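Only a single protein chain was left out; the remaining protein chains are all shown in position.
Order of writing sets the labels: A and B. Residues in every chain begin at 1.
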Amino acid sequence: MVSPVLADKPTATTEPGRHSRRPGRGRRDHLVAWLLITPALIYFVGFLLYPALAALYYSFTDWNLRTTPDWVGLANYKDLLFDDAKYPHFWQSIKVTLQYTIIAVPLTMVAALVQALLINAIRRGSNLFRLLLFLPVVTAEAAVGAIWRWLYDPQYGLVNAVIGLVGIPKQNWLNTPELVIPALAFIAAWQCGISMIIYLAGLKGIPSSITEAAIIDGANPWQRFRRVTFPMLRPTTFYLLVTGVIAALQVFGLVYVIFSGRGQSVTGGPEQSGLTYVLHLYLYAFRYDAMGAACAMSFILFVFIMIITVLQFKFVKQEAS
Amino acid sequence: MKSARLIPVYICLVVLALISIVPFLWMLSTSFKHGSDVYTKVPNLLPVDKKTGEFAPTTENYDYVLQIGGLGKAFVNSVWVCLILVPAKLLVDALAAYAFARIPFPGRDKIFAVLLAGMMIPTITLLVPRIFVTQSIGLFDSQWGLIVPNVASVLDIFLLRQFFLSIPSELEEAALIDGAGRMQIFWRVIVPLSVPVLSVVTITSFIFHWNDLVWPLVVLNDPDKYTLPLALQQLTQTESGRAYYIMAGATLAVVPVIAVVMIFQRRIMQGIAFTGLKT
Partner (left out) sequence: MIRRVAGAAAGVALVAGLSACGGSSGGDSKTLTFWMYQDRTPQAGQVVEKLRSGFEKANPGVSLKIVKIPKDDYNTKLGSAIASGSVPDVGILDQPLVARYALDGTIAALPAGVIDEKTYYQGALDTNRVNDKLYGLPVDHTCVALFYNKTLVPTPPKTWDELLATSEKVHADNPKVAGMVVPKGDGYGAWMWPGVVAGNGGQMVDLKSKKILWDQPPAVAALQLWVDLMKSSPREITDSDQAFANGLAGMMISGPWDVATIKDQFPDLQFSVAPLPYKTTPAGNIGGEDAVVFSKGKNADLAWKWLAFLGNSTNNTEFAQAMGGFPVNVAAAERDASTFGADQAAFLEQLKVAQSRPPLPQWIQINDEVIAPALEAALSGKSTAQQALTDAAGKARALLGWTA
């Protein structure tokens, strides 16, 4: 994904490399170029293009991984969308995923923006704070899941101990349907480090002359933020929103780790309240033996993400014009 | 005067930083606790004996997860895979990116556009067919099965290409006139000028592959070949209810990445700011 920082980089038509063509080198140059891109192309064909086409084919079949796939046309797609008996939790998984996206993405962005604004306001110690706030995001999902399951423990967990200090009663975070998504979203916000760094870069990119002008005009800090800083950060915010939504729609590793273990199967938390789209897909692929349906689910997701991406470009164009 | 105004800012930052690192500290302290000492009514950040109240850290949890839990072996495996995969991937990506950025050849932009479109396919879509490809080239259930199917990244090619495009072409033209070949130019001109972006791609791909759980989960069967996240996931399942073991395992998985981030933090922060990378 490209950041707004890149948006003003040279585009294909103006790139300098284009004009370095020199007579006589052409043929050899082409050969060299092909040699250089061959490893990447083999990878692309073998591990991206072919798998994508194969998955598309399987999405039109009934297949349990063991027997040969049976062609069923659009039946998987139709059943997923309309047959509630065959896939009782398909729509539930969409609901969970949208809820997660709606809560986690803004929460993460607000956390990132607040942290970036605070760090941007100081000089001494800014590197240290930046580092400390960044660390959660580089932690392995397997470890994040293990750590937070322990933190959210209703009796011995640190989270309940902390909220107890301000008089909030103990909560059963990961076992109360209404609290599962907020609990997961909080973990996402805890891991907002990358968004924070990108916001920080955006803040550094605001010319100081503009901010100073606002100060001279007598604007207080809140007004400066509302009228100057935030509008200037709009491209960054927009970029983080889109990439954040795309990532949130695919959330899997964290829920898989959080709700597995204890000798019980991963069925998506209490009342399927943590059954995200990709976890649901994974269960159909590897637990309920319905690889064809799982592939169909993945293409529905693909189309959804494509739509979001296209909308993003439309918006960006409008912004530009 | 000015610094007095900043006091609330610092207070907020300290609170946020605490939220950010206390989970790690708790992980660390739990990993040094004896058995049932982890279950205290009032959470204790220090490894203290529940009965005597004495400070009594233990390293036996680490002994256990390293030996019996298999995390020692997994640690070595993870290091080995990353040592081969990360440089190999960087080379494949950088060479392709160089060709896409600098060498005009017929169909270049079309091929590149196709690659970019491939970036949008959700990974989960590709998971199962990728297993077949890996199997058909004989790499299923082997560490090479973690390396070869990950040996290039369209995103990285894209980022490197963007950077290479920003390098002034005059430098290259001069070398071309001097009769230098493309490879010489790549190594002598492009690589030295691209150290910042090359290092950020290296570090982020290290972090990604060090932490990756899903691909090793489906490709590796033999526990002797497990990487650290997989071994940790396995530990959380078999030892569920023994938080001290699990936290010791988590510590082992987390510490190397934190070390890398601390050492290279300047590069990483600059790199993310430049690329807008979202792992």
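In this text, a residue touches a chain if its C-beta (ideal position, glycine included) is under 8 Å from a C-beta of that chain, and two chains touch if they have at least 3 such contacts.
Computed from a prediction, not measured in an experiment: that's the story for all the values here.
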Chains shown that the absent chain touches, full complex: A, B
Which of B:Ala101, B:Val133 or B:Val257 contacts the chain that the document leaves out: B:Val133
Where the unshown chain meets subunit A, residue by residue: 34, 38, 41-42, 45-46, 49-50, 64-67, 85-86, 88-89, 150, 153-156, 170-172, 174-177, 260-267, 270-272, 283, 286-289, 291
Positions on subunit B where the hidden chain makes contact: 35-36, 39, 68, 106-107, 110-111, 114, 128, 131-138, 140-141, 217-219, 221-223, 234, 237-238, 241-243
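Assume only the chains that are shown with their structure count from here on.
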Contact footprint of subunit B on subunit A as seen in their complex: 1-6, 9-10, 12, 15-22, 25, 29-30, 32-34, 36-37, 39-41, 43-44, 46-52, 54-55, 58, 65, 114-115, 118-119, 121-122, 125, 127, 129-143, 145-148, 150-151, 155-158, 161, 190, 194, 197-198, 200-201, 204, 239, 243-244, 247, 250, 252-253, 256-257, 260-263, 278, 281-282, 285, 291, 294-295, 298-299, 301-302, 305-306, 309
In the complex with subunit A, residue positions of subunit B that touch it: 6, 9-10, 12-13, 16-17, 19-24, 26-27, 30, 38-43, 92-93, 95-96, 98-106, 108-109, 111, 115, 118, 120-130, 132-133, 137, 149, 151-152, 154-155, 157-158, 162, 165-166, 168-169, 172-173, 176, 181-183, 207, 210-211, 213-214, 228-230, 232-233, 236-237, 240-241, 243, 246-247, 249-250, 253-254, 257-258, 261-262, 265, 268-269, 272-279
